[in-house]
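Note that this complex is displayed minus one protein chain, with the remaining chains in position.
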Amino acid sequence: MAVTILFLGPLRDLAGAETLEVEAPLDWSGLLGSVGEEVADQLQQERVNVACAGRVLADKTALKAKDGDEVALLPPVSGG
Amino acid sequence: MAVTILFLGPLRDLAGAETLEVEAPLDWSGLLGSVGEEVADQLQQERVNVACAGRVLADKTALKAKDGDEVALLPPVSGG
Amino acid sequence: MDPGAELEALTAATPDAGGIASFVGKVRASGGVEALELSHYEPLTLPGMQELAAQAEQRFALMGLTMIHRIGTMGPGDPIVLVGAAARHRRDAILAVDFCMDHLKSAAWFWKREKRGGEWHWIEPRIEDHADLARWS
Partner (left out) sequence: MDPGAELEALTAATPDAGGIASFVGKVRASGGVEALELSHYEPLTLPGMQELAAQAEQRFALMGLTMIHRIGTMGPGDPIVLVGAAARHRRDAILAVDFCMDHLKSAAWFWKREKRGGEWHWIEPRIEDHADLARWS
């Protein structure tokens, strides 16, 4: 099993992929190291959120993804 | 020719009629004397307006209706 | 009055609008009201509504505005009034509807009475309606 990183909205273009499979467990520094420099830069901005296993993290630097978790990278939204 | 007094909304019930024909010309005191005590009481309240010949009077006591004019007595409105 | 058809027509007439806001007021189906009667005074009512529409267009950046107020006797469930506003940006549309409805409720030349238990009762605007209207001045 592994952790699936999911790129949403404009981060998908930056990553050049929809998803990325990485080895579990995955923490914040592991995430920054896995996604490439451009996405890592975005991730460090306050306006980008991270969800793990369907929940938005109040503190994304506390990420602790385990086997089978999906980690979604959530840029600023724009609906309607 | 004459002046037609038109009772709108609840004033119609108080007057017991839709319209009343009176002799021209008609001024404020003539109006008060023509419409019966109950309607006259209402007319003296600020929230009741008077229109003459299709225009709401800024000062209803300045009413000067002439032959053929319609004088409409307008109680507080309630739409929608 | 068919509110759906009116809103569809407004939408079709304003292809460049980003959105359409609307409000439809209707006779409540319960609460004991058997019928509602709206009367007006033609020489004032329509010019007043045209002036209201002009004010709304001055205040808000609108692409279209529909304002319909029925008169006569209506039954439970019947629509009474419709305001629809089309605008580039949504808040202009929503605020225009809010503005027009507040004025139609307590500053347009309509008088309303309800039939309950076989008897007609005249309705005056609620205190809240006057307070709602005062927000715009």
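Per-chain residue numbering starts at 1, and chain names A, B and C are given in the order in which the chains are listed.
Heads up, the rule we're going with is that a residue touches a chain if its C-beta (ideal position, glycine included) is under 8 Å from a C-beta of that chain, and two chains touch if they have at least 3 such contacts.
Every value quoted in this text rests on a predicted model; they were computed, and no experiment measured them.
Touched by the hidden chain within the whole complex are the displayed chains A, C. Screening C:I94, C:A107 or C:I123 for touch with the missing chain picks out C:I94. Hidden from this view is one chain, which touches subunit A at 6, 8-10, 13, 51, 54, 56, 70, 72, 74-80.
Even with one chain removed from view, subunit C keeps its contact list with that chain: residues 3-5, 7-8, 11, 15-26, 28-31, 76-77, 88-91, 93-94, 97-98, 101, 105, 128, 132.
Everything that follows uses one rule, which is that only the chains that are shown with their structure count from here on.
As a whole-number value, the distance joining the C-alpha centres of subunit B and subunit C reads 27 Å.
The distance from the centre of subunit A to the centre of subunit B, with each centre set as the mean of the Cα atoms, comes to 74 Å. Taking each chain's centre as the mean of its C-alpha atoms, subunit A lies 49 Å from subunit C.
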